[in-house]
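Rest of the complex left out; these chains stay put.
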Amino acid sequence: MNEDALRDLLESLRNGTASVDDALESLRRLPFEQMDFATVDHHRAIRCGFPEVIYCPSKTPEQVVAIFRSLASGGGNVLATRAGEDVYDAVLAELPDAEYHTPASAITLRQVDSSRAVGHVAVVSAGTSDMSVADEARVTAEIMDAHVTTHYDVGVAGLHRLLAHGEQLQSANAIVVVAGMEGALASVVGGLVSVPVLAVPTSVGYGASFHGLAALLAMLNSCASNVSVVNIDNGFAGGYIAAMINRQAAK
Amino acid sequence: MNEDALRDLLESLRNGTASVDDALESLRRLPFEQMDFATVDHHRAIRCGFPEVIYCPSKTPEQVVAIFRSLASGGGNVLATRAGEDVYDAVLAELPDAEYHTPASAITLRQVDSSRAVGHVAVVSAGTSDMSVADEARVTAEIMDAHVTTHYDVGVAGLHRLLAHGEQLQSANAIVVVAGMEGALASVVGGLVSVPVLAVPTSVGYGASFHGLAALLAMLNSCASNVSVVNIDNGFAGGYIAAMINRQAAK
């Protein structure tokens, strides 16, 4: 129940068209309907460029299609992550404008005018093996109306590759750094720029990388003060927060 | 060496006032002088409200005073974290305007006009035991010219306490959430707002908190998409990044 509906209820109570008991019954649910109001606010947020997100792994293609269609009917952009190509085929059959992104394994439906894209988010990754995670960050930030530049395969063992992108990195409002193995790239990029760095450790590596633990710990211990960290392989969260910061900065 | 200086050098070479060998000598150091340029940029950043930071634990009071004095001479704000009162006494003897912050155990020297403070950073903490970490975040964000509101002792076991601050939280540009034990506060706050949440796990707790590991893992696994995480007890980093985002948003 949003504020207008609430005011209507109160008016109808005041002018006698609703009884106290009726109002009481409606208001008993108010806290939660106010919470629904938060949901309405969330819908408003969607119109502003924040898509609803469907995490596909534990859902059947049919379930994904159903949720996707429901979200699409709201008119905002829609994003589905970690989707197999079979899921995409099922979505495409219903929503012919849906796009599939390789290697991110993401499906997007853009319904909001893309000319609204603003600002600049940079996505940096260490190796070719990190590319699917980095691409998930890119797709997420783009569907949230950020301009995105990508800088892949610029690991710290060959610094010159990274330094060649220095100028572009310094012009971003937020940077997503995706790296596995020793995760050192987050600290090095963090030291080169003066904007927030979202570090995404990946499970790339073997042996003592312990499925991304080494990169995760390294990033949490970054000597650069502007680095914060999200879960292992969570390119979505990196792109999401970077786009949030970018939107604030570009306002 | 910035571009103007470089152009001057090349001009003087072209018109014969510099020899090839002189130019070669100057250019040999170019990459690093360009890096020095980054340092200059860093100085500029300081003038914009980002203080230099002194991490005290591994330094003698004399060393802290020396670095503090040197930084202060640049005219910017200065911040020293994890300082004992003896360190503060030593700093105070030289810099009578330095302030000590309890329970953050931080020393600040404000030399830039505080009326420059902009925007809104909220600092939320779960329990009284987390207060020193939360206060470090507050002091850091304030010395970086953010307006800060604090919301302490609003743990998830009594949700009403947290919800009572809902409106204020929703008006912030960035929120620092400080919590030990199960670290659930970051997810709950993250679900209530649509701005970036900087989660700071603390080592508060005992037994299976494993010195903050439980809170750290919980925050990394947050089901709220807008939560990123810094190191255990690192209130400084939480406040630093929140102030960075706030400054961008308030521009």
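Residue numbering begins at 1 within each chain, and the chains themselves are lettered A and B in the order written.
The rule is short, and it goes like this: contacts are C-beta pairs under 8 Å (C-beta built on N, C-alpha and C of every residue); 3 or more make two chains touch, one makes a residue touch a chain.
Quantities reported herein were computed from a predicted structural model and do not represent experimental measurements.
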Here 2 chains sit in place, yet the whole complex recorded in the file consists of a number of copies equal to 8
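Just so it is clear, only the chains that are shown with their structure count from here on.
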Distance-wise, how many Å sit between the C-alpha centres of chain A and chain B, to the nearest whole number? 25
Considering the complex alone, what residue numbers of chain B touch chain A? 38, 41-42, 45, 50, 53, 173, 192, 194-196, 198, 216, 220-221, 225-232, 236-237, 240-241, 244-245, 248-249, 251
